[in-house]
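Of the protein chains in this complex, all but one are displayed in their positions.
Moving on, here comes chain A:
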Amino acid sequence: MHLRPRLPASVRAVRHLVADLGMGLLALVMFSAVTFAAALAPAGVGLAVMPALASWTRRLASRQRRRVAAFLGTPAAERYQPIEGALPLRVRAVLSDPATYRDFVWLLVHGVAGTAAGYLALALPLFAVNALTVPLWWRAVPGTSLLGYPVDSWPSALSGIAVGLGYALLALVVPVPLARLSARLSGLLLRPPRQARLAVVNAARAAALEAHEQELKRIERDLHDETQNRLVGVLMNLGMLERSLAEAPEHTRRLAERAHEAASDALTHLRRVVRTIHPPVLTERGLDGAIAALAASSPVPCAVAVDDVPRLPAAVETAAYFAVAEALTNLAKHSGAGSAHVRLRTEGAVLVVEVEDDGRGGAQVRPGGGLAGIDRRVAAFSGRTMLTSPPGGPTVVRVEVPCGL
């Protein structure tokens, strides 16, 4: 058994459990206070102190959430109704918040289990020290039940060493799973209900998409307005250089020309890259405008219906834009369709894009093909792509992208 590597983990677990012990005792005090107040509730006084008790409980529970999150390395999610306003409002906020009752259950469970676990974590090393040292001092108190059995002879005193080693082993091995168990129990009891958790996740998602959008726009702006302008400046100077080199030797002029071509290529390449990051037309015209522009330039006549789609995160709009562009290109190449329809709408927090054509049908998703490309792009936003294409048509490409609204 490798005891040495276990030591830091055990120390960390013991520390956590000792803090659990403190929290457990506080929880027991709070539990008693809340129970007492609840018993006095009919008298009115009990109700009046509820908001104060609840906010103390919340502070205790919040602290425990952060400790559990830090110990387990998981995110701490928390959701409370704010306790604000006049006293009756505060009382109602406390009583109507399901979190109040969850916290109350936690107070009791942790008050008992957390205290017990913390006590065990503290006691085991002390038992070990006690048993190991019995041979040194048993003669001061002969015949006393020092090890759970009377110690009245040297053999029984020396058996303390074995008992002590046993306790020491337990003190080393037990705290880690015990601390984890205690943390998981608290985590489970203090976790906001599923609905609230989803709201937290969605909010985080929307914030991430928003940040991503700002980032995309910044990159696009930087590339177009800064990087490109610098390169255009280089080109302009090279152009003027070329003009003044009219009399120079052929060799010199060709060098300038080559530099010019290289800078020009760099610009063309840069423009293409920027386009795939975030097409400028999206910034200028919005998603519906950009899709209308795509439809207008589609070789197959294409009607667009946009149902009240709000401004969405740029990354989502970009994904939708490229999905439509790819679908239109694809159907123009393969479907033999005479007309196409693009429909955009939001269903809840999901953007739904449908591209339908009246072509011959029988379309399939081929690896490396356009549809696979769409799927890869929208999958990055937990979206999905569905293809319906019976022989004889019609073919419908349906793309769903959660938009974190």
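Here, a residue touches a chain if its C-beta (ideal position, glycine included) is under 8 Å from a C-beta of that chain, and two chains touch if they have at least 3 such contacts; residues count from 1.
Operating definition for what follows: contacts and distances are computed from a predicted model.
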Check: Which of "Nitrite reductase small subunit NirD", "Response regulator transcription factor", "Cytochrome bd-I ubiquinol oxidase subunit 1 apoprotein" or "Peptide/nickel transport system ATP-binding protein" is the UniProt protein name of the chain not shown?
Finding: "Response regulator transcription factor"
Checklist line | Touch with the omitted chain, as defined above, among A:V45, A:M240 or A:A349 | finding: A:M240
Checklist line | Which of A:R6, A:H224, A:R360 or A:R384 contacts the chain that the document leaves out | finding: A:H224
Item checked: Candidates A:V281, A:V306, A:V350 or A:L387 - the one touching the absent chain -> A:V281
Notebook entry, point to check: Taking the entire complex into account, which one of A:P142, A:P299, A:G362 or A:G392 touches the absent chain?
Noted result: A:P299
Notebook entry, point to check: When the complex is taken as a whole, what residues of chain A touch the one chain not shown?
Noted result: 221, 224-225, 228-233, 235-240, 242-243, 260, 263-264, 267-268, 271, 274-275, 280-281, 283-284, 293, 296-301, 338
